[in-house]
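All protein chains but one are shown at their positions in the complex.
Order of writing sets the labels: A and B. Residues in every chain begin at 1.
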Amino acid sequence: MFSSQPNHARFLPLAQLHTLVAKLMQLAYQCLGPAVENGAIVMRELDAPDGLPRGLQAEQSPGRYRLTRDPLNRYFAWANGPQAIKPQAFAPKESLWRVERDDAGALQFAAVEAVAPAQAIIGVRACDLAALALQDAHFLSAGRRDAHYAKRRELLFLVAVQCAEPGATCFCASTGDGPTPTAGYDLALAELAEGFVAVAGSAKGGAVLDALNLSPATPQQIDAARQQGQAAAAAQTRSLPGRNLREALMSRLEHPRWDEVAARCLACGNCTAVCPTCFCHAEADEPALDGQSSRHERVWDSCFGESHGYLHGFNVRSDIRSRYRQWFTHKLATWHDQFGRSGCVGCGRCIAWCPVGIDLTEEVAALTAGVQP
Amino acid sequence: METPKPRVAVHKFSSCDGCQLALLNLGEDLLTLAERVELVHFAEAGPLDPDTEVDVAFVEGSVSTPEDIERIQHIRQHSRLLIAIGACATAGGIQALRNGADGAQWIAQIYSHPEAISSLAQSTPIASHVKVDFELWGCPVSGVQMLAVVNSLLLGVAPRDNADKVCTECKRNGYPCVMVSRGIACMGPVTRAGCGALCPGLGRDCYGCYGPAENANTDALAAQFASLGLTPLDIVQRFQSINSQAPVFLAAADKLRMRGDG
Partner (left out) sequence: MSAPPAMDSGPPHAASVVARSQESPTIFTLKLRLDDAAAQAAYRFAPGQFNMLYLYGVGEVPISIMTDPEARDGIGHTIRAVGRVTRGLAALQPGDRVGLRGPFGRGWPLQEMGGRDVVLVTGGLGCAPAVSVIHYVLRRRERFGKLVIIQGVKHADDLIWREQYDRWAKLPDTQVLVAADEGAALWPWHVGRVTELFDLARFNPARAVAMMCGPEGMMRVTAEHLLARGLPESSLYLSMERNMQCAVGRCGHCQFGGAFVCRDGPVFNWGEAKTLLAHRGF
């Protein structure tokens, strides 16, 4: 978010943060920001321009997430919560099309258009933006553009923030995706003691920033923000090897570690639900009770579920070992074939939100031990 | 297109009636349903004709008395399809807790005239006695599930069996995992979906009322419960609740007991 371009960065004093939210609300965006629910920081609609909470923070470790207070009472000193952008662009449940059946049995099909509000999400992270770029590559690629995703996606306004306080489960520095946002945002903020260094990343972000009539950020402020990002990267305690793991993992498909991790894995699919890049979804019909119409729905699905590998009378992946291996090798190995990079952006959600605390970075280390870097 | 309406009966065995209530509470949908099927026997709603031939019999409750054994045979013989609904009918229900205890002693302690009680030593699911065409798990089952089953039957196909974990519904609903955020012992990761993750949605732990999911890794969950601070007895009791006799939950509890933990 820091370039050498003069005056690209502005300074938004703490006391004026509400003017940014007010501007977005004035532009008819439904504004989502951090809120506490069920003991976690989630993204929920803000009811007023000054509705952003201060001092939220959470401690994260494998299988554990606990709210704490930020002693400095900052707005964004929390690392990511269980979800950020994914549910807003790739809806957990939506209707794709519907069919009417008349008394003679004739069928009439019609697409169902996505009903999506224009949403501004305030507080997305660099890892989330990197993940969104992958979801875009999947759902918007030429020849198979997903109309529902496309509609939601184009209505998003993304206000990113630089991570100053990574969670213990974070490793975005090692995947090259954070902690400072570099692309994919409309606006990006870096929170300093007295206010925010703010930069625009899109024309619509630029228009919002211009409308706030802010002074340019000083070189000292920009430098402080840059150093804050470097410190946050240095503070990360987990990492993935900074190389393509494809060959290393695909040459270890019968490694005993798969059995060992399968014994611990619940196959609950939580890792896939919180993973910001996972895109699997199931399709199913929901017929109306009067027998005259049916909706064809899609819902988030998981390769840890029973029906994922089901085909015509048998299951390709009936045991937990093969399901874990499918997820893991897709995310870290064969994702390269499909998208030209790994499917992991280092957000650490699969580690924190695994109910039994399976640590992806630890599994990588165990599976690739002895492989030449 | 006009075919005769399927004849449907709803029977009750040893149960609390909660699953029948799931049907009764459907409101307007129940009226639509009544137009598409002929409800010939549904005591809770009015129609009484327990002995007639039907296309579909929904059976709530467990087999728990000598009379139940005869009655379920009779129902099976007079029903084209038999669908067991709810934890009692699919796993024996809460009353199956007596299966591992001295039931006669309990009766003697509770009732002033124990000789008036005629019950079997074991409370058993319907499938232990007759062929069951489909099982709908839950305590109680949900109206949405009931409608989906009826809808499938009206379309002439088998109902969709969803044995995935509660977690799948929990995450689709956007609920943060309470086991992770609050450290409470949630049964969601080994329990069948179908309830819409009702308890986690209210910040509570799932207590397994929909019975075991497919590939339920009870060992791993029990180990995690222990590291959350549950005693071995606590953990056994998590598995020995509404679906105590469901084979997967019973085996998980027995394993803990055999280790001497519980």
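In this text, a contact is a pair of C-beta atoms (placed from the backbone, for glycine too) under 8 Å apart; a residue touches a chain by one contact, two chains touch by 3 or more.
Here the structure is a predicted model, which means the values were calculated and not measured.
Residue B:151 is the one among B:151, B:168 or B:218 that touches the chain not shown.
Of the listed positions A:2, A:157, A:196 or A:279, the one in contact with the omitted chain in the full complex is A:279. Chain B meets the missing chain through residues 151-152, 155-158, 160. Within chain A, the residues in touch with the undisplayed chain are 96-99, 101, 105-111, 138-139, 144, 146-147, 250, 253-254, 279-285, 287, 291, 294, 296, 298, 301, 303, 307-313, 316-317, 319, 321-322, 325-326, 329-330, 334-338.
Rule of thumb we're sticking to: only the chains that are shown with their structure count from here on.
By the touch criterion given at the top, residues 37-40, 42, 63-67, 81-83, 87, 92-93, 103-105, 263-270, 273-274, 284, 286-287, 289-291, 299-302, 305-307, 318-320, 352-357 of chain A touch chain B in their complex. On chain B, the positions that touch chain A within their shared complex are 1, 29, 32-33, 35-36, 147-148, 150-151, 154-155, 160, 162-165, 167-168, 171-183, 186, 188-190, 200, 203, 214-215, 217, 219-221, 223-224.
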